[in-house]
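Sharing a structure below in structure tokens format, with a few things to ask.
A single protein chain has been omitted from the complex, and every remaining protein chain is retained in its original position.
Letters A, B, C, D and E mark the chains as written, and numbering starts fresh at 1 in each.
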């Protein structure tokens, strides 16, 4: 494939600067602020949301974007499975971190939504590095500004709870309840994969099923196999705009110890790759990778896993950009 | 299912006190000493045995109960697979730790047996958190006071050796040899699953096979699948009283690094869950989870895995209590 | 000294149960809730406040009380320096953790103040294990209910800032600004010792000096010596009721790495002991030890240091209780 | 099987000295220098090459041999799968480390080749503990002194690149390109298994395929299964002399975090064992285990995995020695 | 002091973006490449040299600049001791990392010297973050282009050795031997402070003393006190141009464990601050902070110490820039 992207939006080559060197931007891409004069040329924007005010148990994901940037400098350019090189297809850039307010949940959610509205205005497809899972809610508020979207959601938890600790509505256990209530997600076009872990009650699942969400437990996932479930995912979301939200705790904690609410009995890293590769062809309009918590994995293996998944997501997004160009 | 347990024997709710808060008892249950006036109301008792005098290589399991208690506060109330909530069915409590004597093996074994006789007298089903595997011997001395019991034993090692280092008969490599010799276990009703690791010789296996123990190596386990082996386990132990002993080193060290004698090539955490869930219907009279060694996993992933398995065991035990009630 | 405390309020002896065994309460003391029928017998109450909503940079102190409880089980009964045994003099107990609300700052501050008002009503002297430094504010609201108190404050930071990030008034950098503004502290009876670290500006120091706070930088502390500064501290606070707030980051991060805002160039652990021992004779009505952040020191050395300081504080408090008894 | 090895070349027994005791030689074997008078009696020689000058990203494998020796003292004598005891069959010894020159790549390569020529002269089958993967090149220069050999290569990477960073020809990404160019390997008798990870380009794969190397990606490996691929490996290398090179990053980083260039989506430890056991019957003339990097896994799980694989390799080599004896 | 620096060369404020957020440049300063159009406005340039090819024992400092950048984002603007705010006085910027060649020592030294010549041409005072100590040699080749300079060298080692392992002249144990031989340093204007650690021989010290270098062992330093030795340092270097090289292993390994050649019995972090503050008034033309090795301190305490020292060095350099302006 001949390059369709600009030379100015390439990762710094390991031949010019060793991979452990340099200021660590996502994937060694150029760092542009949203005000930068050339930002409109960007096709895929990598954005950090260093925020964990939604975390009810063990905080830490606010440090996620930095550790993910650090490990992302070891990612090379091409996917060995599908031979997609997102940097060849699309102008990619690191758009920096959203300026969150660690002391105010509502203010921060507004700041995030505003940031993403600016990104969408420039026609940039956003790939988010969280932050905890509450981050997905303000992102969806921007992405669904023109109507509800579908979602493929890989996670150990449904995040469909109503509230927490005396009525708090905005935590990392509630974003998709809110998103459905706010009309950001079309629940019949939502599939949740990998659900497991001990339960308080089944209030979340009851809500989801009533609204039409497809919930695939890890038991079902293992029994049917990744490919079969991803085929169903394609059917569920159809051809309309769809978001992908990937919580790192989807994967077993042996692979991803650096997260706040691990649940044993999860998929392997290879199964995670298979799942993301199974998104090929979906009309994906954005994606996030959330809940990497560096204090619980200072060695960084979880961050390395996280950026490897982010790269897989970028390949799917680039592939769709490429397909649309061909079509146009 | 309507609650059959008392409100006084419930875990502290995360709505009343965040899960990281409070004095860490097992599963956030009330802590009752065996002398407590209401101890006779307890159905399932969680007991720590912080002892590793049987450890011949790398000590540490004496610190196991404390780390297990710590991580157990993240366990919620209901099993997502079988929807069992042990706290709904049975009055559960933390009965504290046995007062071991770190300087005297025989004295400690007597103290443990005596403690468990007291527990059984109150009609409490014991779930033990070790400690090293020698802990199972004095526990069995109490449980088998009325005759030999069967056992489902998940482990990388048979623990059927005769002796160690110049004739020491009581180590974490010998408990089940002793238990068979002492008539605590009926060897024809014993199945050992997951056996692997380099061998000194096959003295243990020869003994076991001669006595009629069913030994399933990890190779056989992987070839046949968990379900098939657990079906055999049901046949081996039959309907008579049976103990379950779960050594955390049954699971691969990528999942359970915090143990003293890890062996590569083991099952995943999901396979471990499947194995325990396969105990459903067995006449289980007690269970233990041993060999979690915090100094070798300060991050606590092994302890989290350990308490997740303990919870699975509690579900099986509660289910049997429930079944017996129905029958009665 | 003959025992003046009840046998029922003693630490569990290491001769009855090894120090690594048992449910870890503070100092192995009995755990009483504030509703317990015998709570009025308690002289010194150890209280955890597992909360870090005031932390603007690296969260974690919400996990402090649990790790402090764990390491506190290695504390023995008598201080080798002054031969004080607080458990001989005073009935000591673990009063549990305040039920904080991780999702609401104001609600939690109210819960804390209310809890401490209950403690004071029972005539119990509170020793607090944080939590971040914002914890001291709601505690002072209870302690100063009858008028402003003095304070000896050991810390790398003044915590006298006005606000943070767009006006947030309640963070771990502002508690003593608020406490002075609210009339909880008499600034002329406040001394801050160990101040260092790079500065944004000197707004905090200017405020403090204007109000009459005595600020001793670490440079001055090292130049004058601990004893000289503690003598000044005695003069500053005089004989009226005084609080002691000890931030673990007072001590150099080589000794206390497990904290969120470490500053190099601090005192040693021995100098910290000297400083606390220098409180002898002060009319101390309570104390706290804050900012121990387990995720940044999983090995636990910081927690061990923290509980060792808590024990020194308990000795001072017990000594004052003893003196008052003699006087009465 | 009756012992065919000398009593003087046995591991120190755990009955004579506990496994954590003693100077840690490989597998607790006697340490003989190549000049030792009895070295000619050795059948299998374990050799460390503590060198990582070929590492372009994260150094550390120079510390590999020491950590591998440390953990190797936990290996017992017999393989539970195939019941092979290499120490029964063959005289095994620790031949120490090659005296590498950390400041000169060419000098070190010459020293390594010279060392191995000395080993081969004594008719000793070498098992190498790296060091980074560049180590394999000078080893092959010795082993292939009489003509090209075949190779079974387990790795996430092909290591077939031409050069690095402005023309450097000797790095851990290039050894097998050089080995093919130098006629040390017969590319049609080379199979590479487990290949994955993001790519710069496909220059390595193009070269390999053009030369006739069989490349099995991890996707193909998982789709076909270990046994099927190992059967192909047997066909590819045939009955002529063959080398086995095992890069620890073949295995997923959840199992082997202690390595410099981890790639997610790899095999389990059990699959790695299956792969090595699948070498049974091949005319193996030597083997290496490389890229264990202790600074990235101070806990040592990767080293334990590494020596477990080394033991599996020794079993295959001993089995071949045994077969050859029978034949002779 | 009114600001003399441009608003465009300030650290990102913690009020605009929390300190854990954003792409981590040194001290949150703007990142300018040496080709940037505005680079000539820079007064103090922070430069990373991620290189450890000179490390003969335990590698790792190549990862130093990245970890130092990460922790530098916690540095605030003003020095509490001397109230200097370097960002007020001077335009400061992150000039990125030198593009080292990990596979070629001479090539890399040339690249470094060339980079620094470019920096000096722009009249920028360089502050270097290593990398191992060999880094100082090519930097001095640039700085001393117009004649030998003086040096204040804080270190546990003299780094005055002739060669290593069979004649290698360029390692982290030899840079200042070379620098004296090459006429880059005037040995009579060099003082080395903190020397300790076991010795191979005294070849280095003999050379140094013969050439007129002033060597202050740690024993002498402790006996005389920091202030006295720094006064001597002022005398030794006089008023001519002087470089400061600070090896993190100057400080005791309890404070700085993350380094490759630690030596016990070293100064505290406070003594290190005192030493750097004692440089006030010296005609300093540049400085480096070397030998921070992240793999040996993943927790990052050593990096935090390192950037705190870098900040102290920046204050001295800014103060001199300020003084020169006044004079001009």
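In this section, a residue touches a chain if its C-beta (ideal position, glycine included) is under 8 Å from a C-beta of that chain, and two chains touch if they have at least 3 such contacts.
All values derive from a computational prediction rather than experimental measurement.
Among D:96, D:148 or D:173, only D:96 touches the chain that is left out of the view. For chain E, the residues touching the absent chain in the complete assembly are 56-58, 165-166, 195-202, 217-219, 222, 252-254, 257, 261-266, 268, 296-297.
Considering the complete assembly, chain B touches the hidden chain via residues 52, 56, 58-60, 62-63, 101-104, 107, 164-166, 168, 171, 295-296. Not every partner is drawn; the one left out touches chain D at residues 16-18, 20-25, 31, 48, 50, 62-63, 65-66, 69-70, 94, 96-97, 99-100, 102, 298-299.
Here is the rule we use: only the chains that are shown with their structure count from here on.
With centres set at the average Cα position, the gap from chain C to chain E is 39 Å. The residues of chain C that reach two or more other chains are 56, 58, 62-63, 102, 165-166, 296, listed in rising order.
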